[in-house]
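Can you keep this structure in mind? I'll have questions shortly.
A single protein chain has been removed from this complex, and every other one stays in its place.
So, chain A:
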Amino acid sequence: MNTNVESTTRTITYRQALNETLRAELERDEKVFLVGEEIGVFEGSYKITAGLLEDFGPERVLDAPIAEEGFVGAALGAAMLGMRPVVEIMTINFSLIAIDQIVNHAAKMRSMFAGQVSIPLVIRMPGGGGQQLAATHSQNLEVWYAHIPGLKVVAPSTPADAKALLTAAIRDDDPVIFLENLSLYSAKGEVPDGEQVAEIGKAAVVATGTDLTIVSYSRGTTTALEVARQLEAEGLSIEVVDLRSLRPLDRDTICASVRKTGHAVVFEDDWLSYGIGAEISATIGEGVFDFLDAPVRRVAAAEVPLPYAKALEKAALPSAADLAKVVREVLNISSTPNDK
């Protein structure tokens, strides 16, 4: 996907990759500006924008009051006039306050006004549970946006993809929802130097295998890779498809993989019913039904508002052990006793 193959790399965090990319794009294009709560003086709730106010000033890095509907809509309006706003919403949970501007407006305008206006708007926000932030602050609502025609939704799982997909999102002429994850910010990975622009709409096979395909995205991909490595030791060959883009969805890459392995499990952090996994599962059913040796299974969150208490939270969220168990079930291999 990334064109520049020969570049040198550095090992940096997901957070740093985002920060450097924002900096590079602010430098490259004066139409780019950042807006969000606490992104300037406070340097971002998760410190993604550290140092940017200082270097680019308050006209390029705008601290907004707590008014998600207002500033998301304002960014949209600025985008209509050719600016390239990059909005930070503190977490995906708070984007619900802005959902009218995103769904009823940003996603609609280009079509509804017959292509007369483009919306080069990026909305960055982290999702994710598992930090005892309780029901309202732990949601994985990306499927809400992935459902909407007119939006593009990307969900990088590595620092390298964070860089390449964010660069692509900022240079894209359509509204892009850029999904981050609280538990990925400190994750490290190799990131190629120099300009990297991913192609939005493409998945990646991040581990190759022949027995079964795990499809996942964002934080889930890191768990999928962990499980694939663990099962490799048991002699299983697992392929991992990292979606990277939730809308558009790269159905070809998913189906090509399952055609080869004959087995598929979707690992997702959102709730099971009507979730990302439901779409993947249906895609596999339509595309490669004849190649399947077992039903597609989904490993997703328990369908409950996520409780604060540690034990309940842990039980409700999908884990590596849950995934390994389901992989074995699909492959009809009896569980080893040291499973959860």
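One rule holds in what follows: a residue touches a chain if its C-beta (ideal position, glycine included) is under 8 Å from a C-beta of that chain, and two chains touch if they have at least 3 such contacts; residues count from 1.
Operating definition for what follows: contacts and distances are computed from a predicted model.
Think of the chain that is not pictured: of "OB-fold domain-containing protein", "N-methylglutamate synthase subunit C", "Pyruvate dehydrogenase E1 component subunit alpha" or "Amino acid ABC transporter permease", UniProt labels it "Pyruvate dehydrogenase E1 component subunit alpha".
The hidden chain makes contact, of the residues A:Gly150, A:Gly209, A:Gly262 or A:Pro318, with A:Pro318. Contacts to the hidden chain, counted on chain A, fall at residues 37-38, 40-42, 45, 53-54, 63, 65-70, 93-94, 97, 131-137, 272-273, 295, 297-305, 307-312, 315-319, 322-323, 325-326, 329.
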